[in-house]
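Data first, discussion second: the structure below is written as structure tokens.
All protein chains of the complex are present and in place, except for one that has been dropped.
Up next, chain A:
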């Protein structure tokens, strides 16, 4: 029987509600947006829509493993506990660490944090949220005395002006972007400004794009504060009544528009237009994301933005406020439980002895940590240096995502004890683990997450756990008990943890802390089961939650007033120089999530951008001899990567963009983390992932090629390779520095196995041109195909890939096979533009041409393209 369950998407911080129709018998899900969820009202992006394709059991970690061998839970848990106990006994509590993730549920996070900080007695619990929003946390804390996102998504519809700063929301927070797009369509007067060095697809709906110089945001917002002051549009009464430090901040911001234009390398008129619009619109929402946060001055940038809102009193009111878009599904939940190494729990941290005592009292611990632990980058340095000797990594992939990632890899290789909890068997991090603990995946987990607007939603189990997979909270609890903390970790279910978390949030709070969900302190199991999305605080005063904070002008500083921060803009730490003259920017793509461990399982998500690529401005492309679709090697002082060149004027001259997603599981040399400088913000400790000096040069392989195969293959990895899962087909993009002496043997070695069937080979050889092509056909069904070329162009892969979905090759298809092109007269759909409905570029162009379509809506009606998640609409418009 099919049942439908409401749950929450496990990807970005928008936190969309999902309605999952479960077909237990076939382990199949039909995913749709939950029309009642206030984050998305039924909308979903391409990634969320494809969740049903990511729940397969292939590739899952299903049994505990110790040193590569499957074992029992008992043995694995004993080993983790013993290793931690022994390390602590020998070297002290600070020699162990937990590195968690914004993918963990709040309940998981809570017990992990409680174990490390409350009972092991070390602050060494940090999380990958350090990489994405710790600057926002620090900025909030400095300005508001608390880590509070003041507003809510509804403000997007109520605003008169929305400023997107360092955010490609169209790809990274697609459903929020759709809300903005819809708001703009229903209110054309809504001004939208995008501030980003890149002209991203988010500029599609912008009235103005300011392509500022990388890292110059603080000067831009200082200039805005100065301008607002000069225009007399400041809310003096608000400043006086509810803030402190205004004069110092204004003095520090004394920079005129010419200077800003110069510093930010912007057109003065454009800048002036933005400043005037900001001055002229009361309801302004400043949405910011990693472009602000991932910076050595990220915290200052956050405060420079908040300063402008405080100075105009545009905070806590409908339709306005600074608004941090969080990256992960439960980045906020992690902050609530104290998942960052300087935090303790429930929005209390190590800066206050009272907080420490209070939490110790609540937890009944006499061994609570009293100081911050290592933040992420420092943590892995400490592992590298042998200061931390045992680490437990949960649901994250630091070998890919941290800066100077090759060093992180070495750190884990050197580490005496590495335990990893994950739902995926092979990641760049799990391969380095001594103990692997199979965690439940999204479709099996049960608990809560909090999205960007402070909304707590339930993630509910859809399937029974796969194999031996266990909830993270259970795994942590089991280890905690083995370490002697039975009393404090007696949990039997997530609701028990949630209640304790809620009780702690209200414990001796009395309105002193923003995070308060004490209304849930005694929530009944069935109420937890049925819990509907709700925005914290949820307490006696706000039993139904609270959409906006600070509407009363009261903040959580000691004085109760918000604090202006005097910001002195600082450029990124490592400027480009003669050897490394370009700036490397990194970021997300539309259809991939983080290190691709789950999204790359869904074939349709791999079609939009199948390979690691680097975006290069045409001027730089000319200077370095790069052309679109050629390969380039990008080098920094820390590492190198290979990527496919995309020449585009959406990039500023002198800067490159690479996606953050590729790992060694899917590409030979595509890990951008290896290049990124391990520079951090001194306050937030967030890495400067958006700015690393690099150089680029052409990478000229002796040959390039690809393999398409029905079976996943173990390829003799050449210099460059990328694996792309498609519908019924694995695609391997390849390039090498040495030509094979005998491609025939090479192909047979790579493509054949003893599958028993009698394969038929079709081959094409033009050794004079270094061309080799072959197809392997079994029972008249295409099994694999390989194309190798030394100088010739390779055909597009779409048509060939599509043949794998057919049960039988037609005669004409077999004849055309090694041309790589459809039999004459049959259409090639081209690169997939709409991932939701699998509509290709050539199909769209043909429809435009033949049917005279003029708008993306017409195309949507005709081909369905762009009508689901809508994130390809900018590309469709570009085709128009």
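Here, a contact is a pair of C-beta atoms (placed from the backbone, for glycine too) under 8 Å apart; a residue touches a chain by one contact, two chains touch by 3 or more; residues count from 1.
Going forward, contacts and distances are computed from a predicted model.
A.B. asks: The complex has one chain missing from view, so what does its UniProt entry call it, picking from "Pyridine nucleotide-disulfide oxidoreductase", "Cation acetate symporter", "Formylglycine-generating enzyme family protein" or "Formate dehydrogenase-N subunit alpha"?
C.D. replies: In UniProt, the chain that is not shown appears as "Pyridine nucleotide-disulfide oxidoreductase".
A.B. asks: So one chain is hidden, and I want to know which residue out of A:324, A:771, A:798 or A:843 touches that hidden chain in the complete assembly.
C.D. replies: Candidates A:324, A:771, A:798 or A:843; residue touching the omitted chain: A:771.
A.B. asks: Among A:199, A:821, A:842 or A:877, single out the residue that touches the unshown chain.
C.D. replies: Checking the options A:199, A:821, A:842 or A:877, the one contacting the hidden chain is A:821.
A.B. asks: Of A:619, A:763 or A:796, which one is in contact with the hidden chain?
C.D. replies: Missing-chain contact among the listed residues: A:763.
A.B. asks: Tell me, which residues in chain A touch the chain that this view leaves out?
C.D. replies: Touching the missing chain: residues 760-769, 771, 777, 792-793, 814-816, 818-819, 821, 824.
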